[in-house]
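Of the protein chains in this complex, one is absent; all others appear in place.
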Amino acid sequence: MNPIILILGLPLLGFIINGVLGNKLPKIVVGAIGTAAVLGAFVIAILNWSIISQPENNTINLDLFTFLQIDQLSLKVAFQLDRLSIWMTLIITGIGTLIHLYSISYMKEDEGFYKFFAYLNFFIFNMLLLVLGSNFLMMFFGWEGVGLCSYLLIGFWYKNEDYGKAARKAFIMNRIGDLGLLLGMFLIISQFGSLDYSVVFTQIAAGNTSNSMLTAISLLLFVGATGKSAQIPLFTWLPDAMAGPTPVSALIHAATMVTAGIYLTVRCQVLFALSPLTNEIILWVGLGTAVMAALVGLKQNDIKKVLAYSTVSQLGFMFVALGTGAYTTALFHVTTHAFFKALLFLGAGSVIHGMHHEQDIRHMGGLKSKMPLTHLTFLIGTLAISGFPLLSGFFSKDEILTAVFMHNKVAYALLVGSALLTTIYMFRLYFLTFHGQYRNHHYAFEKVHESPINMTLPLMVLAVLSIVGGALNLPAYLTHSEGFLFNWLKPLFMIPQSIHEIDHSTEYVLIGIAVLIFVTGFLIARNIFVTKATIPAETSTGLGGLLQNKFYVDEFYHKVFVRPLEITSSILHDLFDGLILRAFTFGIFPLLKLIGRLNKKVQNGNLEMYLLYMVIAIVLLLGVNLIFA
Amino acid sequence: MLNVFHNLEISHYIYLSTVLFSIGLFGVLFRRNAIVLLMCIELMLNSVNLLLAAFTEYMGDANANGQMFVFFIMVVAAAEAAVGLAILVMVYRNTRKTDVSFLDQLKD
Amino acid sequence: MIGIALVFLGGVITLFWGLNKSESKSLWILRFFMLLSALLSGAEGQGWVDFSELFKWVPAHMLNFNAFKLSMVSILSFFGFYILSLLPSTYKKGADVLGLFAFALTGAMMMVGSQHLVMLFLGLEVLSIPLFVLAGSEKENIYGNEAAMKYFLMGAFSTAIFLLGAAFTYGGSGTLILSEIQMKLSFAAHFGEFPVLLKAGVILMSVGLLFKVSAVPFHFWSPDVYEGSPNRVATFMAVIVKVAGFVAFAQLINTFSPMQIWINQWIVPVSILTILVGNIAALVQQTVKRTLAYSSISHAGYLLLFLILPMEENLPILGTYLLSYGLGTIILFYLMDKYSADGEKSFEMFKNIKNNKIDMAALVIGTLSIAGVPSTIGFVAKYQLFSAAFSQNHYSVYLALLGSAISIAYYFKPFRYALAETNEVDAEQNSINGLFSQICLITGMLLIITLGLLPMITERIF
Partner (left out) sequence: MELILIPILASLIWAFLPIKSRWIASGLSLIGLVVLLTKYNQGSFPDGLVVFDQPWLGESVRFTMVIDQITWFMLLLTQLLLPIIVLSVKDQNQKLIAWAFLMQAGLNGVFMAQDGLIFYLFWELAMIPIYFITLQFSEKDNFVTTIRFFIYTFVGSLAMLASLIYLALLSGGSFAYADLLNTQLSHAQSLIIGGGLLLAFAVKIPIFPFHLWQADTYTNAPAQGSMLLSGIMLKMGLYGLIRWYMPLAAESIDFYQPIVMTLAVIGIIYGGIIAIRQDDMKRITAYSSLSHVGLIAAGFFTLNASGFNGGLLQMLVHGLNVVGMFLIIDIIQKNANTRNLSELGGIASKFKFFTVLFFIIVIGTAAAPLTSGFPGEFMLLNSVFKYNSIHGLLSGLTIILCAVYMLRIFQKAALGSNEIAISEISFVDYLPLIIVAFTVLFIGLFPQVILEIFPLSVEKLMLEISNAKGVLS
């Protein structure tokens, strides 16, 4: 029995069972099925680790059937489990399991309970499709599938129009990216006559492809990545996506789906490694995203919005890493980020749950005492993301910074700034939520309660992971060898990625800077929000206002794209279609009628006139045909 | 006296009958009274008769097709005149008019 | 020939026997004779029987019927029968008038069979004069009077023109026998130039016939006269006169075929003009009857295209077209007559047709056929005519197609009221038609459809 079938099949099965007869089953069973399906996939992936880790034939392949056969080009439904995909699989299913577990009680009251779990399982299935596919088509299937699921889950509470809008926004912005991906695939087809990774990558590695072509393809693929991974310019959907239930935000919009773009790039490493121009673009786009999102994160008051922007910013970090060619590092950060960001979201969820769906941090505070577990884990998450030494985030972020430092000093400076901002807004969030005194007048402090065990358990697990996650790829200066992840991925990369040689002194300086950043950020935040105990104002002005309103990007898009499109639509329909074209097409009838009316003048019933006309006609006939002809 | 007619050429006949025909034609065009119209039409027919007769003579048609035709035309013309006058009477009975310019009830 | 005899006989009988009687009986006599003539001449046309022995005494250079003409005679008498069967009486007493239909039909047959200008002229007149009378046969109806007057005056006028043309032809060729004229012409063709007299003759004679078939610009009489005269007479004019007229016209033009190219020069414009004017004018008509009148004008336009073809091998086309035209027109006139009984003249009359399935079907099929939509004989006829004409002249056919596209706009007007369920129906106005007319109607529909789907039959007929 091919493990891939099980890995893919179990979530699908869970989706089908829950989707078809979930409304008949009791909730606990539904939850159990959903969780078990994902857990099963996780276990199977673990079991196959040993096979994959063998140096030779380290991939498991599965060819199901031919999807399309266009004369030479044959598109197969085929999967492969190799070092990269199993890594992703473990992240997805692992965190997925925890979040399923968490959701059982988080969604307890919701009448759409079974629907929720069905969607979650379906999402897991699509995500696995994305990472397990052995050709671009399969990846595209997963790619759009996860988009679909995120649409369904963002708009989960369908009665609310705004949620529906957010869901549509997410799907459509993803579609824009998908178009890029699709066109990239077309280019690949026209260039290599196949979509299979193996074929395409070997041909690229062979190096007989024009550079411009590679750049074009990689750029198009990157457009797809920006859509899915919420980079400039297609990032605005992610903050709105927080409309969905919090576990969804944790799973889809923090841990897994949004990292698909990074997965794509790592998967096509050979392609990107050979197109430097693209790398530069990626670098700067990622950098811009990182800084911009971090800035906006400073001024958000919705607990989930802050985390959302932090996610966007962290994704920016990853793309910066990709831009510098440090693919392992990017994936490493994906992993650690999955840990602590999921942790943070779930913690936030726990807070929201404990405070009965209050999300505004200005109405929180002092929750430390009421929900100790949540508080502790959340603190760990915060430390991890803001790079507290020896926590997972510290290592991954440090590697990124190092890579950028080697690559481009300006970029490095900006990124450091962004890291600083990260620390600040994270601790702002932390302090405002858990410290100070309680500020909510609608919901009594007494009623605030800690979440049940099956919500806190995932928190604890993730907390542990966030602490030790760094071990996955320890830097050379500790182990005097390349990190585990680096070696793990090495056989995958057809073009060995640059190991930035760097003398230890510089390295220690960089580490020092990193630590310094953390401390500064922490102190600033503490100074403002603990010592001064500032409460963010309802509306801030000047720069603050700019940040609070997210640089007015949404408004800008609405003015520049949405509105004109709507106007064009009306104009085309009412004016062009309704008047101009109509006049040109159907105007003939009034014209004919007009001529017909002229005939009334002739056919006026007067005998002499008739006779006269006839005589004239006769004369004409005779004249023209006898004299002139 | 007679030889005057003998050295007439065919062309004269053609001219004559054409003139007659045109007189009839213009009569039809410019007179209003139905009876006059009828007479004008008769004139046209007779001009044709003259022409046919002349042609027959001119071509020396052995079995005188043309002149035979003339007789047919006369008969038909008579029948037509009869019908026409009948219609005229009918119209007159209803409208008290013989003026065709009043016949303009039927039109688009 | 047998047809002429029979119909004439029927006419005479009804004339005397039906004096001051109500129509019904004498109508049956007439129908009987017409049907008989249709069957017999049809059979003769197919060569199953042969009556030529009876009529040896008729000089063949005057009046002669070949197979095609026999079929046309049969069709003519069938149409006569069909009209008299479908369109009921409009006046109570005085069945003698019916005789006139028979005589007119006789004239039509003479035109068809004529081999001689005199015969052609006689046929023309024998066809016309009874119609002058019939047009005014409702003596008190002022419109009828006007129609009669107009028709008579213009008819007589056109006769005169025709005669002048005949005279010129005689002068130019020295004979009145069509075949001899043709011979003379083909001699002349060798010397190149044709005598002006002949050219003038053919034009003038054509004018006479163009008037009869109501081609633009000699069509002015037809809408007015149709409207004024009783429906039955109008139908008779629309169908019989056109059928006979076109067969004769085709023959006349064929006589002058050596100068075909020159003839086409002025036939084509006239035809195009007729098509366009007929269709466009029909668009704006308010009353059904006038619309039908203009539709018949436009069909005359299509038929004129036939005259630019070499006649002999294309005769089946002419026959098919005339057959389809007649069937469609008669059915539509029948419906118009039936549903305008309550004085409603506009298209709204058809809103009561929903009560009567068969009339409904007749409306649909008749319209489709007359509009030339496939699966009806109308399409076969139009297709044959156009594709034949296309080989001679592209543009006229394109215009003709355009015309038939326009024609849809008025042909389908009835359905606005006939189909749409939004219109209310006054229930007491549900009209049951007699069994006989029922049968006739169904026969007509079946003919249209069968010939439309199996057009090879028409090839057998002609």
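Think of it as A, B and C in the order they're written, each chain with its own count starting at 1.
By our rule, a contact is a pair of C-beta atoms (placed from the backbone, for glycine too) under 8 Å apart; a residue touches a chain by one contact, two chains touch by 3 or more.
Quick caveat: nothing in here was measured; it's all calculated off a predicted structure.
Could you tell me which shown chains are touched by the chain that is not displayed?
Computed over the complete complex, the missing chain touches A, C.
Given the contact definition stated above, which residue among A:6, A:90, A:183 or A:622 touches the chain not shown here?
Per the contact definition at the top, the residue touching the missing chain is A:183.
Out of A:155, A:261 or A:393, point to the residue that touches the absent chain in the complete complex.
A:155
Could you please point out the chain A residues that touch the chain left off the display?
65-71, 73, 140-141, 144-145, 148, 151, 155, 158-161, 164-165, 168, 171-172, 175-176, 178-179, 182-183, 186, 189-190, 565-566, 568-570, 572-573, 577, 581-582, 585-586, 589
Which parts of chain C face the unshown chain closely enough to count as touching?
Touch with the absent chain occurs at residues 357, 364, 368, 373-375, 379-380, 383-384, 386-387, 390-391, 394, 397-398, 401-402, 404-406, 408-409, 412, 415-416, 419-423, 455-456, 459.
We adopt the following convention: only the chains that are shown with their structure count from here on.
Looking at every pair of chains, which two share the most C-beta contact pairs?
Summing C-beta contacts for every pairing gives the maximum at B-C.
For chain B, which residues are shared contacts with two or more other chains?
Residue numbers touching two or more other chains: 28, 100, 103, 105-108.
For chain A, jot down the residues that touch at least 2 other chains.
If we look for residues of chain A contacting two or more partner chains, we find 599-600, 603, 605, 607, 611.
Looking at the complex, which residues from chain C come into contact with chain A?
So the residues of chain C touching chain A come out as 149-150, 153-154, 157-158, 161, 196, 199-200, 203-204, 207, 211, 217-218, 220-221, 223-224, 262, 265-266, 277, 280-284, 406, 409.
Taking the touch rule as given, give the residues of chain B at its contact with chain A in the complex, in rising order.
Where chain B meets chain A, its residues are 25, 28-30, 32, 100-101, 103-108.
What residues of chain B sit close enough to touch chain C in their complex?
14, 17, 21, 24, 28, 34, 37-38, 41, 44-45, 47-48, 51-52, 55-56, 58-59, 61, 65-66, 68-69, 72-73, 76, 79-80, 83-84, 86-88, 90-91, 94-95, 100, 103, 105-108
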